[in-house]
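Note that one protein chain of the assembly has been removed; the remaining protein chains are unaltered in position.
Our next item is subunit A:
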Amino acid sequence: MIKTSGLSKTFKGGVRAVTGVDLTVEAGEIVGFLGPNGAGKTTTMRMLTTLLRPTAGAATVAGHDLVTDPRGVRRRIGYVSQGGGVGPFDPVGEELELHAMLYGMRPAQARERVAETLERLDLAPLADRTGGTLSGGQRRRFDLAFGLVHRPTLLFLDEPTTGLDPQSRAALWDHIRRLREEDGLTVFLSTHYLDEADTLADRLIIIDHGAVVAEGAPAELKGGTGTLDDAFLAITGRSLREDGEAAASGARGAA
């Protein structure tokens, strides 16, 4: 479902955010994408979702080449960005309908799909609200609705549960598992909650300083007795990223 080779991104100004990522995700997998702050998770996802042009490397996403057929990729994926995409002024239900129709749905079908998606995410009563009047967690759930309303085959989630209460988090996990079981959805999600990665993901990929440093099933990474936190710290080190980075490459601290 995803296959990358040497995927890299160097930003203008010289920040080498991603330095040659090779990864593979199979259809129907739930893959957790872990790494310290600034490791390159968001940058990688933005490349895989056609928002950023890679400076080197290649990738096939959902059966289409990232660089030569970005619209083919976009047709089949959903993306929930780290910062979200709910505008403050417009009724969210209307925004969702537009969003659905941009995937080619007819108005009636879009309305039906929006209603169904909101129902599933317990958001139906909030559809007429404007984004600015929603709580942070409600807005986050609407972000999910935008990612799911067109029933993608591959879903990218960038820290989807940050700011959600435990109920919403558990509900989201159930939701993702159900979509995988019923529709064979493939999920690629980043998170800083290692318990979440542990329970939800079939496989974990850990990235640090822009490169993949470990991957495997949660149980494999834990290696028997330890917790996933221990494993994570052992792999990525204990230094805080700002300090470590300043030492590693002067350019990064500036951003």
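The criterion applied here is as follows: contacts are C-beta pairs under 8 Å (C-beta built on N, C-alpha and C of every residue); 3 or more make two chains touch, one makes a residue touch a chain; residues count from 1.
Keep in mind that, in the parts below, contacts and distances are computed from a predicted model.
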{"item": "Chain excluded from display, named as in UniProt, from \"Cytochrome C biogenesis protein\", \"Transport permease protein\", \"succinate dehydrogenase\" or \"Thiol-disulfide oxidoreductase ResA\"", "value": "\"Transport permease protein\""}
{"item": "Contacting the left-out chain in the complete assembly, out of A:Ala27, A:Leu102, A:Ala170 or A:Ala217", "value": "A:Leu102"}
{"item": "Sole residue of A:Lys41, A:Arg74 or A:Arg180 that reaches the chain not shown, by the stated touch rule", "value": "A:Arg74"}
{"item": "Residue among A:Gly87, A:Gly136 or A:Gly237 touching the omitted chain", "value": "A:Gly87"}
{"item": "Sole residue of A:Leu52, A:Ala115 or A:Ile235 that reaches the chain not shown, by the stated touch rule", "value": "A:Leu52"}
{"item": "Positions on subunit A where the hidden chain makes contact", "value": "46, 49-53, 70-71, 74-75, 77-79, 81, 83-90, 94-95, 98-99, 101-104, 131, 146"}
